[in-house]
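One chain of protein is taken out of this complex; the other chains stay put.
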Amino acid sequence: MIIVMKKSATKNHVDFVINEIESKGLKSMQLFSTEGTIIAIIGDERIIDQNHISTLDGVSRVILVLPPYKMVSREAKREDTIIKIKDGVEIGGNTIQMICGPCAIENYTFVSQAAKSCKAAGVNILRGGAFKPRTGPYSFKGLGKEGLEILQQVGKEENMAVVTEVIDVRDVDLVYKYTDIMQVGARNMQNFNLLEELGKVDKPILLKRGISATIKEWLLAAEYIMSGGNPNIILCERGIRTFETETRYTLAIGSVPIIKDLSHLPIILDPSHATGNPSLIGPLAKASIAAGADGVMIEVHPCPDKALCDGPQAYTPEKFSQLMKELDPIAKAVGRKF
Amino acid sequence: MIIVMKKSATKNHVDFVINEIESKGLKSMQLFSTEGTIIAIIGDERIIDQNHISTLDGVSRVILVLPPYKMVSREAKREDTIIKIKDGVEIGGNTIQMICGPCAIENYTFVSQAAKSCKAAGVNILRGGAFKPRTGPYSFKGLGKEGLEILQQVGKEENMAVVTEVIDVRDVDLVYKYTDIMQVGARNMQNFNLLEELGKVDKPILLKRGISATIKEWLLAAEYIMSGGNPNIILCERGIRTFETETRYTLAIGSVPIIKDLSHLPIILDPSHATGNPSLIGPLAKASIAAGADGVMIEVHPCPDKALCDGPQAYTPEKFSQLMKELDPIAKAVGRKF
Amino acid sequence: MIIVMKKSATKNHVDFVINEIESKGLKSMQLFSTEGTIIAIIGDERIIDQNHISTLDGVSRVILVLPPYKMVSREAKREDTIIKIKDGVEIGGNTIQMICGPCAIENYTFVSQAAKSCKAAGVNILRGGAFKPRTGPYSFKGLGKEGLEILQQVGKEENMAVVTEVIDVRDVDLVYKYTDIMQVGARNMQNFNLLEELGKVDKPILLKRGISATIKEWLLAAEYIMSGGNPNIILCERGIRTFETETRYTLAIGSVPIIKDLSHLPIILDPSHATGNPSLIGPLAKASIAAGADGVMIEVHPCPDKALCDGPQAYTPEKFSQLMKELDPIAKAVGRKF
Partner (left out) sequence: MIIVMKKSATKNHVDFVINEIESKGLKSMQLFSTEGTIIAIIGDERIIDQNHISTLDGVSRVILVLPPYKMVSREAKREDTIIKIKDGVEIGGNTIQMICGPCAIENYTFVSQAAKSCKAAGVNILRGGAFKPRTGPYSFKGLGKEGLEILQQVGKEENMAVVTEVIDVRDVDLVYKYTDIMQVGARNMQNFNLLEELGKVDKPILLKRGISATIKEWLLAAEYIMSGGNPNIILCERGIRTFETETRYTLAIGSVPIIKDLSHLPIILDPSHATGNPSLIGPLAKASIAAGADGVMIEVHPCPDKALCDGPQAYTPEKFSQLMKELDPIAKAVGRKF
């Protein structure tokens, strides 16, 4: 932490700041320049409250040198984290995982058809929403527990791992029973009480990036879960909100190499929710894999025009099967496989 | 709803779309232009799922004509909503309400000192957080129930209404007991299960705008609460996330006249959280009132340098008392009073 | 400038960086912490190229302590700059200046009618565009020289100063002859060659903020002009581009106190272009003055429905005259006058 004092700061101001720092057991150094005094903290600045220091008399600016997260950082662990989902299925290793299925679980038939076609195309993880966060109060909100039962049953029948979103802290135990991976949606990325509950769980968490969350805030949300005791976190970039209106969100594929640089956690991408437009999903799925993603999440529905949620962005099984054939050489080109 | 068909759409495609619309009891009209067929829906388009129509063969684009919310709209109710908080204190009428106090409830003494000074300066509503959503897992998270007790006690002692945030659906009943207004923070604006619970409550809700929520999404969140049975909603603009980094957020003061145009609900502003910088809070509080806001939320703390949360942005009682004197002529200039 | 070295940096790396700094005549200090070496530059860091230092081996991050602009900064000049426009008309002092007139100069009659009504309402500066930057190639682009002649003539007749935009470096001399203030539009804020030419001119420059320019970049653009020799710069906030689509741009009224803090230059606001909606312009004009703006720019047109450019956002003379009556007590409330 670098503390820039105002030109007008007195020796008393400087001494008070230094005293605050040293009272936490850290050391400091002073630099005297023509622009005023600068105080540098020697040691792990994260135990000092930046906001508190900012309020002290004579302080102009506080600059952080270290990132505010620790356990999820690449510095804390050099090697990539590989998360075991079930026997033979892991995320973060050499195999790229596809996570596919309908947006919402509507009935057994649709989920089963989607799962069979995905499995046949090489997919190991089935997705489906039992609880749907909807922006308006007049939309379909999911089947709840019945949806979870369908998802679990189809997962067993097709020998696929399953992932579903938990949107309410009160549902953590319920969702835990039925799923292999628990998903935190973009709107809940800073639902800190939910993150805390998921820190106590022994199943992997798929943590979507909030639509206006910085990468720093996203990694801090992961730190919340990890510091609670759960190290198995899969990050998922799903598009950020920008001024552009041609697509719903802007998929920030650059997140892949940035996360690989800053953190040891695996990262997947969700071009379906980012764009809401199947003609964009294929090219962006290819781009995601080429950029180094550990997986891609794509919505597949046997009858998109009958879907109760986000039908327009779903792939039909036929088109999805064709996409998988096109993704295969991209995976090989970056030295990976499905 | 206007449905633009592709140039390549066949008569069968058009007939199928029209059939879908009419099966919902609505009427439609066709327009044939050189650019292709356009279908217009006559009636309340909100019962038609825009996404579903988008998936149908031959459809190029779906354009909404009506806003997606109803009950909160100015069309649903022409006159301004005035919300009674307690005897002699209402929001949305001719009196501008100041909502002031510390960011977090730290102890009885600080809250009591803040309340006394605010009351003396003419403030009727005391704010203070018992549960604090913090971006990192290593920060002070609030006193919880003890904080609620302090807030209620000080409110009674100073004859002030109190407002505090509820961040967890499991705390709705608890918070309800201790407070006059229940606040939904920016991060929970789309926590739809929380909004649903607050729709069942008979106390006013202060609904902050999410940092990347459009005005449409914000009004839809209010619609969630109102459609659940609670019509007493106070909107609070607290800054949106933009590319600018000189301040934490960009306070969109234009929200005031926009909301007044689109909705009958009262709107207040929170320049403290928007800027995090007291030298900006005063000018923006004045601007808020000049623009027509029904209230302003400002953090006041007896000892900002000892605050456990957001100290740097808090006003001292002395500076706040001075600010109130400067706000008074602005209120008069727009025909209102404190 | 603070240079954070990588943990893996060697003594040679550190020595090389220090040598680069000292070769520019600056001093440096080293800090050794558990997180690695930090090098602080003592002196005016602005003569060191941040990008160059970033490329050196072993460097992790470069943090600037000083802002990149100098002459426009509040540190360079404590007292507010007051710019004389013509006898009895200045910007930046106690008098708030309104700058009004049509978006585009269409003919003598419209400009004259607009000017007469504005003058009667107390306006001293007339605006009007002779060259219009238009997003599409099929729109009206202004009358050019003929427009400048009309503007100058009407200005003389009504004894008003005039301001018009220069959009092409080749027109600087031409525009110079006909106007009292030369305007740089938002799209040209980083047209550095144009800024350079305007640095050589002895008339005030009205520099609009680019729609996605940070405040730092905006002040750097002003620095371009000032370092060229022209100290008379009026900053104009006209809205930034955000994700919100209810209005064309988001007027960042917070720019007023931020600019007053960072710079000695006057700042005005343009709510007309920011919102494109007259029902928002009035409230935001009031807010601008309450926040401390030195002036407000508002489009006034005698026949908005016949305007060739931006008609929808123009005030009629009658409505504008009413607005001026409402602005007057706001100005008084902040200790200023028209």
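So that you can tell them apart, the chains are marked A, B and C in the order they are listed, and the count of residues begins at 1 in each.
Criterion: a residue touches a chain if its C-beta (ideal position, glycine included) is under 8 Å from a C-beta of that chain, and two chains touch if they have at least 3 such contacts.
Keep in mind it's a predicted model, so treat the numbers as computed, not measured.
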Checklist outcome for this item: Note: the excluded chain touches shown chains A, B, C
Next on the checklist: From the list B:N124, B:T242 or B:S255, pick the residue that touches the absent chain.
Outcome noted: B:T242
Checklist outcome for this item: Missing-chain contact among C:T164, C:N188, C:T247 or C:S263 belongs to C:N188
Checklist entry - Among C:A40, C:V175, C:A307 or C:L323, which residue is in touch with the absent chain? => result C:A307
Next on the checklist: One chain isn't shown here. Among A:S54, A:S212 or A:S227, which residue touches it?
Outcome noted: A:S212
Checklist entry - In the complete complex, which positions of chain A touch the hidden chain? => result 212, 214-216, 240, 242-247, 250-254, 256-258, 261-262, 274-275, 279-280, 282-284, 286-292, 329-330, 332-334
Checklist entry - List the chain C residues touching the unshown chain? => result 46, 49, 51-52, 54-57, 68-69, 133-139, 167-170, 187-188, 190-193, 211-212, 217, 220, 223-224, 227-228, 241, 304-305, 307, 309-312
Checklist entry - Which parts of chain B are in contact with the chain that was left out? => result 2, 4, 7, 29, 31-35, 38, 40-44, 61, 63, 65-66, 75, 241-243, 245
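As a convention for this text, only the chains that are shown with their structure count from here on.
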Checklist outcome for this item: So the chain most remote from chain C by C-alpha centre is A
Checklist entry - If you average the CA atoms of chain B and of chain C, how many Å lie between those two points? => result 31
Checklist outcome for this item: Distance in whole angstrom between the CA centres of chain A and chain B is 27
Checklist entry - Taking each chain's centre as the mean of its CA atoms, how far is chain A from chain C in angstrom? => result 39
Item to check | Contacts with 2+ other chains: residues of chain A | outcome: 241
